[in-house]
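Here is the structure we will look at.
Apart from one protein chain that is not included, each protein chain of the complex appears where it belongs.
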Amino acid sequence: MTDSIRWGMVGGGINGFIGEVHRLATRLDGGFSLVAGCFSSNDERNRASGALFGVPEDRVYGDFATMARYEAARIDGIQAVSIVTPNHLHFAAARAFLEAGIDVICDKPLSTTLSQARDLEAIARENGRTLAVTYNYTGNAMIRLARQIVADGALGTLRLVQVEYIQDWLTDNIEQMGQKQAQWRTDPQQAGRAGCLGDIGVHAYNLASFVTGLQAERVCADLTRFVPGRQVDDNVQATLDFGNGTRGALWASQVAVGSENALRLRLIGDKASLSWEQEHPNQLQFTEHGSARQILSRNGAGFPPSLQHLCRVPAGHPEGYLEAFANIYGEIRQQLQGGSGDFPDVGDAINDLAFIEACLASDDNDNCWSALER
Amino acid sequence: MTDSIRWGMVGGGINGFIGEVHRLATRLDGGFSLVAGCFSSNDERNRASGALFGVPEDRVYGDFATMARYEAARIDGIQAVSIVTPNHLHFAAARAFLEAGIDVICDKPLSTTLSQARDLEAIARENGRTLAVTYNYTGNAMIRLARQIVADGALGTLRLVQVEYIQDWLTDNIEQMGQKQAQWRTDPQQAGRAGCLGDIGVHAYNLASFVTGLQAERVCADLTRFVPGRQVDDNVQATLDFGNGTRGALWASQVAVGSENALRLRLIGDKASLSWEQEHPNQLQFTEHGSARQILSRNGAGFPPSLQHLCRVPAGHPEGYLEAFANIYGEIRQQLQGGSGDFPDVGDAINDLAFIEACLASDDNDNCWSALER
Amino acid sequence: MTDSIRWGMVGGGINGFIGEVHRLATRLDGGFSLVAGCFSSNDERNRASGALFGVPEDRVYGDFATMARYEAARIDGIQAVSIVTPNHLHFAAARAFLEAGIDVICDKPLSTTLSQARDLEAIARENGRTLAVTYNYTGNAMIRLARQIVADGALGTLRLVQVEYIQDWLTDNIEQMGQKQAQWRTDPQQAGRAGCLGDIGVHAYNLASFVTGLQAERVCADLTRFVPGRQVDDNVQATLDFGNGTRGALWASQVAVGSENALRLRLIGDKASLSWEQEHPNQLQFTEHGSARQILSRNGAGFPPSLQHLCRVPAGHPEGYLEAFANIYGEIRQQLQGGSGDFPDVGDAINDLAFIEACLASDDNDNCWSALER
Partner (left out) sequence: MTDSIRWGMVGGGINGFIGEVHRLATRLDGGFSLVAGCFSSNDERNRASGALFGVPEDRVYGDFATMARYEAARIDGIQAVSIVTPNHLHFAAARAFLEAGIDVICDKPLSTTLSQARDLEAIARENGRTLAVTYNYTGNAMIRLARQIVADGALGTLRLVQVEYIQDWLTDNIEQMGQKQAQWRTDPQQAGRAGCLGDIGVHAYNLASFVTGLQAERVCADLTRFVPGRQVDDNVQATLDFGNGTRGALWASQVAVGSENALRLRLIGDKASLSWEQEHPNQLQFTEHGSARQILSRNGAGFPPSLQHLCRVPAGHPEGYLEAFANIYGEIRQQLQGGSGDFPDVGDAINDLAFIEACLASDDNDNCWSALER
């Protein structure tokens, strides 16, 4: 389209997983043009990626700092960059682009420590830039409906927030068998101290926060390394205290044999409850106390017009992972084009890193309650 | 049938819930004849119950002590008694019958304290009597299959034991509105200190133990009273350490709006996983790592002949709650008739009360780890 | 109980399937005492069955005619008899007991021809006797709820009645491998001309009729014998015209690999729709046009008090096949004890045999429309 956002990437070279997802999401959104990138630290792979993605050769950069400087200097330089490297590189790259005056879209977790996230918040504010974080599940239309139902008070007083996110791809010690995704995600130098907790536990926590509008005050967390030789946790269970009488539980696992990407959120109030499962993301179960369970469906009967912009096709034509991801990019685009976008940003990342650090502290302290830093 | 067990009841008068369930279970089993009882402390209700159940007038007793004494003295006295009163009465009644030489079948929890359970174990042993406890879900054929799968090592090393049992019938303060079931179950004088924990949390724990053959070594538990004015917990979340690297989580709730009797057990090993849901009790999900999920069905393809005695009808003809309950009675009957029965007994009750007490202790101690008494 | 119905059986010896189901159903109901029988044409098996079931030796008869005569003559003779033989024997046995003044409960199909069913109706009427037919699925509480919803007009004008009943137990030619159930059920001499159609197709049709209150006016039916050497149909598909603009489809199969006992009914009106599956019989899906799908549950939120006598346990404690079967017996008992019972009888059987014969006629006539005999 004529008014696409000029967009670049740091990371995301050929054969990576999440970089391709970001590109698919932008294509589905339709409002981004990939015109620059620093796709890989491997020079050959970097160039091949640029060629494949149709990026002009002179805008394929060997390092992100150069990219930030040159793109900031071009009249037709990128307006936004997505950072999709391993976690430990997020901070420096994000800072470079923010300071160069370029809006940043960063994969989660924004950084490996809470203090880095706070620094980035300050840098973004000082430079007047957007710093979005792609918690993609928050873009799902039914999750947005759930948030609205909660906000409307339909659940009554919220009592319980139960969230789980379980996978099985790290059941075996595949990081020792050469699986690249597993290698960096289980390496504390690249992923941070939190393994499963930082990779998917944080998605679960973020989703719960997004829908409820609440942050935990304190947690009891039990982190486990089930697989011999693993350097980070591959399973985490936590009890959450959201204050004001709201409790919760979170379970994230990467050794849950038989589970692919089973993210599930259940909210229980004194008037009604909600349940959503990521693997069947077009439905939402809603039950008012004393009434029959209802299966709400995306764009289906009673779906609010205010959320229809998040749907591409009618009810019964399933949308999935990429559509939710694209909705996040769509909201970011709205904002970059001068409107108002509704997407997770550095503020969420700070809350999420406070959660991660509190879990690590609780686990270090024999699972006792640990308060989240405010 | 000609060789029915002569059987009596303490509790279980007209309009009660669990007493009728016990009678239905014995009828479905077909091997028990109800010939004596002390059905209610209300004389009129007691007599009316006896008449309705076809019990001879002279064997309807005003108190359990008299019943135990008289029945023990009769040549055709009862061989076994089921105790289905509120929890706080279990102990004295069970003792009376055991000491009178009559086998006892007691509803769960066996007693309100661990020390009482230990006392009953000693009394049963000294009197050479059976003391069964009706953890009915353990009678489900698919649960027995799950136990066998675990015992056969098909899951590999067990890593995670996740169990939840959630209901919504105590969402409101119905104990203040005259609901009788709610009144005694939320009254610490009658139910014991543990509310939801003692009512259904213990079912969940027992089921996990039954299937895995494991006992928790220690727990972190968080008990909550969500409903204003409630005297006992109506929700409990616990992290469990089963030792040898096996972890678990338990969630029981009676305020989970939209859930009727949602008992679910998931077991995850390093080779395979299992999942079972009580509300669809004829199926069991089994997934070997790296293979497709399988839906095993009761009496269906591959169902082991050794468990077919637990099935009354072919695959696809659903069996449910009562059939599982009847299976427990059938196993008890086998033993009472001189054979060998496979049913929960006082040993299980002791483990379960140790779990309850450890949860209460952990909750009292700010959710810190609390060891189970051995 | 003191006022049990004195009850006998014809057929149902040891190791049979459906006879044991009838006994379990009566036990679950609690109002029948088995005191006489002619359980098998094999003398040894007949006596052993009587002994096992606790029937006095002198009331175990070698043939049903003698049984009818003797029991009618006894002061304490049976009040009702259940006939659970292979189909071709139903007619003569039913006639004998009706003419002896004994109420008859017959397994479905009542007879192998429509004219026999009409004869039995006349005999029952002349003798002032009840002639019940155990279409067991009609006893399910959710099916009764479905019937009430239809009767209340909540579906609006009924447009479509879709029913299917699929199994896989006759996928192979097991009648040639010595499987006894398969032998008689695929033998036209014993089962009648209709194989799958008469065994389960008729259940499906009956269920649809029961819930809707409608009878088909004409059908197009396609009967198939997929298994080489089979003497009767093992699959039937039919288009149904119920008149007044209501259409339907019926599919019954005994070669549907992977299906155990998958009876499913869907009703579609111009205002709402219903769906029920026998393998998960405690739920009923109900959707009003323009509203979210609702999951109604047995004894759950909104379940009508008028149907609670069909439930033995609270919502979430599954009831199944036997409970539905026992409800039929309970309704029959109500009537035998002088009240009013709501159960399928010879009138239903006549309708169902008219359906069977119309299907056979359609299939004989190249699947053209064939009218049901009125």
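Lettered A, B and C in written order, each chain numbered from 1.
In this text, contacts are C-beta pairs under 8 Å (C-beta built on N, C-alpha and C of every residue); 3 or more make two chains touch, one makes a residue touch a chain.
Remember, it's a predicted structure, so these values are computed and weren't measured experimentally.
When you scan C:14, C:51, C:249 or C:371 for touch with the missing chain, the hit is C:249.
For the chain missing from the display, the contacting residue among B:125, B:180, B:293 or B:309 is B:293, taking the whole complex into account.
Shown as candidates are C:4, C:134 or C:162; the residue that touches the absent chain is C:162.
Seen across the whole complex, the unshown chain contacts subunit A at 1-2, 17, 20-21, 24, 27-28, 30, 52-54, 167, 259-262, 278-282, 297, 300, 312-323. In the full complex, the hidden chain is touched by subunit B at residues 286, 290-297, 300-302.
The missing chain lies against subunit C, touching residues 159-160, 162, 168, 171-172, 220, 222, 224, 226, 235, 237, 239, 245, 247, 249, 251, 253, 255-259, 268-273, 275, 285, 287-289, 293, 366-369.
Just so it is clear, only the chains that are shown with their structure count from here on.
Subunit B and subunit C have Cα centroids lying 35 Å from one another.
For subunit B, the set of residues touching two or more other chains reads 259.
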